[in-house]
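For this depiction, one protein chain was excluded, whereas all remaining protein chains were kept in their positions.
Chains: A, B, C and D, in written order; residue numbering restarts at 1 for each.
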Amino acid sequence: MLGQEIKKLVIYTIFLAIIILPMLGFTGGAEFQAERAFLVFGIGVALLVLNLIVKVIRSHRPPPDHDKPSLPERIGDRLHRIPKIFTLGPLLLAAGTFPLVANNYMIDVGITCLIYVCLGLGLNIVVGLCGLLDLGYIAFYAVGAYSYSLLNLTYGFSFWAALPIGVVLGMICGCIIGYPTLKMRGDYLAIVTLGFGEIIRLVLNNWDDLTAGPNGLFGMKRPPLYYPTIEDGGLDMVTYYLTSLPGLFYFILVIAILIIIGVNRLDKSRIGRAWIAIREDEVAAELSGVPTTWLKLLAYAMGAGFASVAGAFFAAKLSYVNPNFFLFMESCIVLSIVVLGGIGSIPGIIIAGFILIAVPEVFRELEAFRMLAFGAIMTTMMIIRPEGLIPASRKKREFHRQRDEAERGPQ
Amino acid sequence: MNQDYGDNILTLEDVHTYYENIHALKGITCTVPKGSIVCLIGANGAGKTTTLLTISGVERARRGRILFEGQNIETLPPEKIAALGIAQSPEGRQIFSRMSVMENLEMGAYLRKDKEGIQQDMEWVFSLFPVLKDRYRQKGGTLSGGEQQMLAIGRALMQQPKLLLLDEPSLGLAPKIIERIFETIQEINKNGMTIFLVEQNAHMALTTSDIGYVMETGRIVLEDDASALLENKEVQKAYLGE
Amino acid sequence: MDFSAFILQQMVNALFLGSIYALIALGYTMVYGIIELINFAHGELFTAGAFIGVIVLSGLQQIGWVETHFVLTLFIVFGLAMAYVAVLGVALEHVAYRPLRNASRLSALLSALGMSIFLSNGMMLSQGVSDRAYPQVFGLESIDFFGAMISHSQVFIILLAFVLMVGLQFFVHRTRLGKAMRATAQNRTIARMLGINIDQTIRITFMIGPALGAAAGVMVGLYYGAVRFDMGFIFMIKAFAAAILGGIGSIPGAVLGGLIIGGIEVAWAAFLPSAWKDVTTFTVLILVLYLKPSGLLGESEADLRV
Amino acid sequence: MTEMVLKNVSKRFGGLKAVSDLDMTVPEGRILSLIGPNGAGKTTVFNMVTGVYPPTRGEIHYNGTRLNRLKSSTIVSHGIARTFQNIRLFGSMTVLENVQVGMHCRTKSGPVRALLKTPFERKEEEAITEKTMELLDFFGLADKYNEYASNLPYGDQRLLEIARANASSPKLLLLDEPAAGMNPIETEALMDLILKLRDTGLTIFLVEHDMKLVMGISEQIVVLDHGQKIAEGAPKDIQRNEKVIEAYLGSGAKAEKKAG
Partner (left out) sequence: MKKLALLTLSLVLALGIGTAAGKELKIGTLSPLTGPYAQDGTDIKQGVITAVDAFSPVKGFDNVEVLPGDSACDGGKATMAANKLINSGVDVVVGAYCSSATEPAQIPLMDAGVVQITPGSTAERLTHKGYDHFFRMPPRDDVQAWSTVEFLTKKQGVKTIALIDDKQTYTAGLTENIRKFAEDNGNLEIVAHEHITPGDSDFTAVLTKLKRISPDVIYMAVYQPEGSKMIQQARKLDVDATFMTEDAVFHPKFLEVAGSAAEGVYLTFAKAPETPERKAFEEMYKKKWNVDSIGSYAYYAYDAAMVALKAAEKCGCTDAETLSKTIRGTTWEGVSGEIKFDEKGDRELAHIIWVVKDNQFVPYWDPITGKDL
């Protein structure tokens, strides 16, 4: 056992040396920059040794009990058992009071987190519930952002008037993307959705007359609220534009909560069940009477609709949009949120959105190291927990048991 | 049990196999004497294929021991087990559909280095299944079901195994060809190869074999000489369609 | 420049670009074929190859070998770059992909994405944020071929790419190891039953695929004159598209796909508004896949059995 | 008369002729079995009838509707439901939900109703649950409604598949080897269940290898071999049919019969 591990260690060390030393040593001229290269190499070797020690210690412990559920499973199980009021209440309270105690930067990060949570929830319908890979999801976000911007700038539509139009446009785009992919398998879907995402971005960038191309659009109004006042003896509606960050935070918080409720309702509905059936076994679903074509298109459309809402808010908040905000990398981040959170799991997505957007912010000073760690952690997370942080579990329905008991009662 | 055979080439002792949570094999114990033909019959889903896959190391036994020529193999990976001399012709014509017939047979001889021996065995397989010779350039996927079945058996024979595991060799074949296949099986056996056979066609299997095992939902419920099983009323009722 | 020379020149341009895409796409297709994983980090492996190429080439230039032993220099540069990336590929497989071999596709995809981000930022931190210049060992001279200008480096690179592609096709179809790779790709379980060590086979695939990518990286460096930490991304997308267009898993498909993508790009930029070049590439890709969902040379799963 | 008629139906896969020129009728309210050796094309017939793929040639009619080019889900809504040879449940869904999915084509609430949780949607959901529990009671799975389908024992999974198929309120139920993997006792229970289902007015179309089951409950049997119908008739006639014995029941059965 130990001998084998040490042999492995030697091999890994050689690999590490081959990989690290040239890449870090020869950074400019022909001179070998030994100091840095060996420092990183040393860290790498230290990690390997540490890994070896952990392994050896572990091998002396009794093997894990297979029948016992793993820790995250137990946590998940317990989470489901806690009455909702005890988990949601404090969470809502925390979210509600957050802008009162936080500074603008934190609120801004909070807003960004919530935007990504909305996006994650939308993509969750496509990837999580329906099981379709989508690498171009950010395009719908762009559609939402640009529809509001254009409608507001060109025709003076208010946020509320533009929002439904944007959502419908987003849903139409969703169907356009969805249609040719209906027959495709996972990996072909990947490139086609990626391609569509790029196409939409490039169209936004190249259609100068409409979108102002790479200059972007600016000067959109913030989302307005209307409230009645009594002026000159008559009832009047006053328009109040949400310009402050706390105001915007509450606004997106409400949107996020609505989307959470919406996705949750869909998830539990007849439609949601059909989606999950498609994810589990498309052929069996079709043969159980689920019209898979229509439902897959619907999944794309609904996902796109939610992204459009987030996009419209984003444009209104920033007052500026540019095609470069909607790069492929953004799609990847949203997808990461969904997968990392646990495919199909709503609380998982909320937590993952938080982790992937807010936590890297804390380490922003580290610049490239931050992204280095981001990549490494992403891979590590997937290896340790391929099912995501909080794997989705179909909720057990306690209410039926009560019903059954009631029925059995008189017997 | 019949004592005419040599030592047991394969012994399974209380083997348990799981598919995730499903307890597929619930303690299989059986032996395969050297030089014999042993068959395992039972309904669809009884665990026959799982037994073969567990022997080949594709499925892991969670409990129990598997001895091949006295050596424990239950922890070995499939490729090591293959190298020890166990070949399997899997269920459902699992040939390499994008490789030619020739290449499929060559893959069977993957572990062998003796070029001449390979050539000879290939001729032998072609003589057993002449139709394969006519189609040796064709891609495996373009063969008909029966031809694919022959190719799968031929590929396993190319491994020159000591123990040949056959999973439903009669699957989807016309009666004439089935008879031909079972004749071939006996012929191979006469050359000294031990054969462990899984079949739904219980009659055919029992008439060919020396020893028979009957499986039901993950357990072996009956074992006897094949001829005795043929006479067994319960077997007749359940598996021979009366 | 008359029209025929113009067309000829554009054809050369397309052939060159297409060959590069094809070479990268081969790496994708091989890895995909064997473990059905889109190796997102392939672009970074390609870039790493280009970096090692420039490191070795600069070193050899310093000791004057470029002038004295030109051919040997190229051999060493390509050899070391490919060897390095092969090691990197194996390490990548071991660390990031092997543990996820039986997990869901999405998890593996995300793991690959994580590695892509990791490697790209790792190279940025080690090799800097700006271009690293490749020594121009081929110079700027071109051959006048019926009015089309073909540079020395282009001739060399197209030839080398061709040799590598043919070599790969030979390896995969004629050698024992190559056949084992194909067998593993088609049915891992059966391959193991026949005694094929699939871990080893997959490892070898992860050496060859990335090594081809590395060769493409050095070629890109030699011809375009520079390498940068993030240059893998665009090539990755195009090569990915090429691999899928040709039918992922198929070696001739990847070559065909690469040449087609290169051809479309050049043809569109040559005759039509160049800003829409990439839109066209993706549109064609989507149309082809819509009409032929398994790609041009991909095996279709016509026999759908329930 | 709601019967299913197959006229001259053929199916080719590349060079392989899976089914050729099959003519048959599935009469209403009866139990009809399709038997034959593995690979004879039985499942292919099921797949064509349920729209997994269209026949290469020929016509399939049900209740006056031509099914040839219809989508599977549409065929289900016409009242034809099926189970699968290799169980295909939605593993990560509960027993309850599996059956609820089967009810999809008999319910209406769309996404908007679900989002707004309209009274209609609520009522429909209640009705779905109600009906599902009734079905589960019928199949004896009611106390397992909350289990994940993948955690059920094999026999229960088979039952659940039938329950799911039944949830779409079919008139014709196609069962693809329902007894596969069941022990004799379970098979016995299954036979009772099938008869019970038939008594509710369902037509049963069955593919099965278990001769005890086939001979025990079928009112009519069609035998396929190499994609061709070689015999048709009542169980008694089939058992005596030389061609059938040759192709399927095996020469052993023949020998036995002679001996007997």
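In this text, a residue touches a chain if its C-beta (ideal position, glycine included) is under 8 Å from a C-beta of that chain, and two chains touch if they have at least 3 such contacts.
In this text, all values refer to a predicted model and were calculated from it rather than measured experimentally.
**Q** For the chain that does not appear here, which of the shown chains does it touch in the whole complex?
**A** Touch partners of the hidden chain, whole complex considered, are A, C.
**Q** From the listed residues A:Leu242, A:Ile343 or A:Met371, report the one that touches the chain absent from this view.
**A** Going through A:Leu242, A:Ile343 or A:Met371 one by one, A:Met371 is the residue touching the chain not shown.
**Q** Hey, which of A:Asn124, A:Ser147, A:Thr181 or A:Asn205 is the one touching the hidden chain?
**A** Checking each option in A:Asn124, A:Ser147, A:Thr181 or A:Asn205, the one touching the absent chain turns out to be A:Asn205.
**Q** Looking at the whole complex, which of C:Val129, C:Val166 or C:Leu287 touches the chain that is not displayed?
**A** C:Val129
**Q** From the listed residues C:Ala22, C:Ala191, C:Val218 or C:Val266, report the one that touches the chain absent from this view.
**A** C:Val266
**Q** List every residue of chain C that touches the chain not included in the displayed model.
**A** 1, 6, 9-10, 13-14, 16-17, 20, 121, 124, 128-131, 133-134, 136, 140, 142, 149, 151, 154, 220, 224-226, 228, 230-231, 233-235, 265-267, 269-271, 273-275, 277-278
**Q** Give me the chain A residues in contact with the hidden chain, please.
**A** On the chain A side, contact with the omitted chain comes from 79, 82, 86-87, 90-91, 94, 98, 101-109, 112, 115, 205-206, 208, 213-216, 218, 245, 314, 318-322, 324-325, 351, 354-355, 358-359, 361-362, 364-365, 367-368, 370-371.
Quick note on the criterion: only the chains that are shown with their structure count from here on.
**Q** Which pair wins on C-beta contacts, A-C or B-C?
**A** Higher C-beta contact count between the two pairs: A-C.
**Q** If we define chain centres by averaging CA atoms, which chain lands farthest from chain A? Would you check?
**A** Result for max centroid distance from chain A is chain B.
**Q** Could you state the distance in Å from the CA-based centre of chain B to that of chain D?
**A** A distance of 31 Å separates the two centres.
**Q** Two-or-more-chain contact residues of chain A, please, as numbers and ranges.
**A** 283, 287
**Q** For chain B, give me the residues that contact two or more of the other chains.
**A** Not one residue of chain B touches more than one other chain, so the list is empty.
**Q** For the complex, which residues does chain C have touching chain B?
**A** Within the complex, chain C contacts chain B at residues 176, 179-180, 182-183, 186-187, 189-198, 299.
**Q** Once bound in the complex, which stretches of chain A touch chain D?
**A** Interface residues on the chain A side: 262, 265-266, 269-274, 276-277, 280-281, 283-293, 298, 302, 393-394, 396-397, 400-401, 403-404.
**Q** Quick check: in the complex, which residue numbers of chain B touch chain D?
**A** Listed in rising order, the residues of chain B that touch chain D are 20-22, 43-46, 142, 144-145, 168, 170-175, 200-201, 203-204, 207, 216-217, 236-238, 240-242.
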